[in-house]
Structures are given as C-alpha cells and as structure tokens.
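Removed from the display is one protein chain of the complex; every other protein chain stays in position.
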Amino acid sequence: MRNLLILVLLAAFGLMLYPIISEFSPNEGLSKVSEYYATPANVATINAANLVTAVVVTYRGLDTLGEVTILFLSAAIISFFIKAKESKRKLRANSEILITASRLLLPIIIMLGVYIFINGHLTPGGGFQGGSVIASAVILLILAFPEKPVNRKFLDFLESLSGSVYVAIAAMGAVVGLGFLDTTILPKGSFGHLVSAGAIPIIYSFIGLKVGAELSNILSQFRSVQSE
Amino acid sequence: MDYIALTTGFLIILGGLWALLSHKNLIRIIIGFSLFDTGTHVVIVAFSYIRNRTAPILDQTIAIDGAATRITDPVPQALVLTAIVIGLGVTALMLAFAMKMHKDKGTLDVGAFSDQKN
Partner (left out) sequence: MDYLIITAILLAVLMLVMTVIAIIHKKMMVAILASGGVGLFASVLYLLLAAPDVAMTEAAIGSGLTTIIFFYVLNRIRSNDQQKNETAK
C-alpha cells in the first residue's frame, strides 16, 4: 500500500516535470540578456576575459553576497551545535607513505588553490573553486596528522577579515563609483593581463579566502567529534 | 547532447525523490536530497548549451568582436556555480542535525521522532 502511494506520487511528479523534455527546442542563439553582456562595448567596460566571472561578480554580485551570507550562517549554526571535545585518544600510527606524501603535497595544493582564485578573471576558475581546493588541503592535513590541532582562531580571524573587506569594497563602489558592487572603481588595465578588470581580482581573492576558511572550519568541527 | 543531458538530469531527480520517500534511515534520506540537487544542476546547465559553440572564455581562440556568435550562455552557469556551494552548506547542516538527533534518541529511524506531545 505504501509502495503504491509512492509510485503514484513519483508518477505525478514526473508528469509535472515532463514538459521540460517534450517542449524543449534546442537554442538557436544567445538569449537577449547574455547578448547584452557579450557585446564588445560591455566587455570593454568590465574588461574580464572570463565572462562567467564577470556575471558572478559584477552583474549578479548581489546573489554572490547572499550566497556568502548563507555559507557563513550554516558554518555558524554547525559550530553552535557541535560541542568540541578535545580529548586525548589513542590512535593507530599512520603509514609512512601517507605522512611523507602529504608533507610533499600540502604546499603544492595550497599554491594551486591560490593560483586558481588569483587568475579567476582570465582562465576558468575563481573564488569558489580555489576555496574548495584549499579546504581539501586542510582535510589532507587532518587525515595525515591527527594529533596536530587545527588553529581555529586563525581561521575565524581570516574569515571575518575577508568578509568585512568584501563588503567594504562593495560599499566603496556606492560612495565613489556608480553604485553598490561596482567594479570599475579601479583602473581597467589592458585586456588579458593579470592586473586588469578593475576590482574583480581583489574581490574574488577575498571571496576565495573566505570560502576556503569557512569550509575548513566546518570540516574541522566535524573532525573534533570523531572518536577513534 | 542537450536532450541527453536533460533526460539524465530528469531521471536523477526522480531517483532522488524515490530515495527520499521510500527509506527510513535518516542518512539515506539525506543521500536522496544530495542526488536531487545534482539532478537539478544538470538540468539547468543543459539549458545553457548551444550546438557547435564553445565555452564563454575570451582568449586567443575567440576574438572580442565576434564573441556573441561563438559562445554558450554564461548566465545559467553562473547561477549553478552558486547553487552547488549552497547545496554543500545545506547538506552539512542536515548531517549535523542528524548527528544530534541520534545522540538524543539512540536510533536513526524516522518513525522514532514522531512524538510531539511529551
């Protein structure tokens, strides 16, 4: 009886979503909004080579601000829930390969993460990708050296600093430039170089640091309740 | 290619919903939520695909002047970028709640959490 109800519910949901496939006609060209974003005059105003970055930071910057707020809120609620017990526990010693390899790989992974979010406006990448690569480096650190405590205060300080600087740059756009989250307050530079596209590299670097610190914080909270 | 991606995403959404409804273990319900998220993201990115065009990054292969006729749509890709990170935050929050509920009652069965009067 329960299975029958589940089947009916799934069939109804599938029927509701079926027009996605049946009435879909393949796109002929860009939509009007994207065509406006891709005209040479608008590209020259923002001067970023990666159009997805230009959309995320400049044209849809308010969504990015909301998403940074949601991540901060979930990290705060998780740390409120999980009480950290720093108890001494006896663990088996890790294997030699893991310790040596992680000593070699950790600086390289962090450098890769920083490279990804610094070059966010030129190649595929950006703040969120670089932040998650840095968080995976912190996981490798936790797994390879379980006795080493993660410095929670430093992560908190880094996260708050990055968030405040991001909001301060956005508010400066309202004071000096055209409006909130305007990236043309800094000089545009030449297309395709590292120092170009106004304030986009600075904003994305701080977003990358903030996301990396936040995800590392969440993961180290989960680790501190692990016993044996 | 877009039809293939659309159908796959649609079937993954249905699969995630099935896992959500037919299991009693709390962790399997959360796995269903994660599958639901992945299917939705595949459907949204499939809407941004235009045949015979390439990624929206202007470098040596795509000049700035003719860019609007050679790139795919960047707006749905930007929205999905945000949605993936938010999906991770929500999943982590759900798992923290599940851990707390298990410590409270000792079991992960959904039927054990239905008392509200006492």
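The first chain written gets the first letter, and so on, giving A and B; residue counts start at 1 in each chain.
Heads up, the rule we're going with is that a residue touches a chain if its C-beta (ideal position, glycine included) is under 8 Å from a C-beta of that chain, and two chains touch if they have at least 3 such contacts.
Remember, predicted model here, so these are calculated numbers, not experimental data.
When the missing chain is restored to the complex, the residue among A:L65, A:L105 or A:I139 that touches it is A:I139. Summarising the interface, chain A meets the missing chain with residues 50, 52-53, 116, 124-126, 128-129, 132-133, 135-136, 139, 215, 218-219, 222-223, 225-228. Chain B meets the missing chain through residues 1-2, 4-5, 7-8, 11-12, 15-16, 18-19, 25, 27-28, 30-32, 34-35, 38, 41-42, 45-46, 48-49, 53-55, 57, 72, 77, 80-81, 84-85, 87-88, 91-92, 95, 98-99, 102-103, 106, 108.
Please note the rule applied: only the chains that are shown with their structure count from here on.
Within the complex formed with chain B, the chain A residues making contact are 3, 6, 9-10, 13-14, 17, 20-21, 24, 26-31, 33-35, 37-40, 43-44, 49-52, 54-56, 60, 63-64, 67, 70-71, 74-75, 77-78, 81-82, 122-124, 126, 128, 191-192, 211, 215, 218, 222, 225.
Of all the residues in chain B, the ones that touch chain A in their complex are 2-3, 6-7, 10, 13-14, 17-18, 21-22, 43, 47, 49-51, 55-59, 64-65, 67-69, 71, 73-75, 77-79, 81-82, 84-86, 88-90, 92-93, 96-97, 99-100.
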